[in-house]
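Scroll down for the structure; my scribbles are underneath it.
Here the complex is missing one protein chain, while the rest keep their positions.
A and B are the chain letters, set down in written order, and residue numbers restart from 1 in every chain.
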């Protein structure tokens, strides 16, 4: 059996991590699948998916700070094309997807885990997240 | 069809990679599913999953050394809360999950590949790994 849903998010600044856990759990509750694996996929080459803590908002800044140090804006060959080489590199390293088990219609996240959409080249009006449930 | 099993591991130092390949293959043999994809998920925000060589134990130290250089202990905003900002950043970049094909009740790993639980904020008495098999 298969359930698929597309979620849309808008982003407000160039770089951000946006907590999308509750929207994913809502999508899971809409389906008739109670237990399985949830594939979360972002079809954009300058964004990604991270799972980590969102209770202390400083962690978002700590993660973005390390990624900025790793891939500093303005230092890439691709910047001659459209100035976002750093965003592609961050996206490539973070990756576009996570697969997370769910049970009783809820992601089996740890207490301190949230699913976060990573924006590396915002703001953008429409960032898609494709949810696919498999059992 | 779906098979799920929770494995528990204890960790002995602050940072370590622990080979969990044989425990995962044992879980696969307990199920009736012979061939499919095995999702390995760690529900902790200061740990992760890596697949790499464990024949030369130096590789563990090489990987941990690069992650320490990338996210040095004591340099993060979150450290004011509980001193483990570096562990969250390492966990966010490494990621909590891998999905690996299996056949004849065995992971289709390469000769030099092992599945390793990453501890970034140990020692901990109980680190969970959730195994889900899908076919």
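As a convention for this text, a contact is a pair of C-beta atoms (placed from the backbone, for glycine too) under 8 Å apart; a residue touches a chain by one contact, two chains touch by 3 or more.
Predicted, not measured: the structure shown is a model, and the values here were computed from it.
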Residue of B:7, B:59 or B:77 touching the missing chain in the full complex: B:59
Residues of chain B (touch criterion as defined above) contacting the omitted chain: 35-37, 50-53, 56, 58-59, 61-63, 65-67, 70, 93-95, 98-101, 103, 108-110, 112-113, 134-135
Residues of chain A (touch criterion as defined above) contacting the omitted chain: 2, 4, 39, 41-45, 70-71, 76-78, 80-81, 85, 88-89, 91-93, 95-97, 99, 128, 130, 132, 134
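As a convention for this text, only the chains that are shown with their structure count from here on.
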Fitted rotation between chain A and its twin chain B in degrees, CA, nearest 5: 120
Chain centre separation (chain A, chain B; CA means) in Å: 20
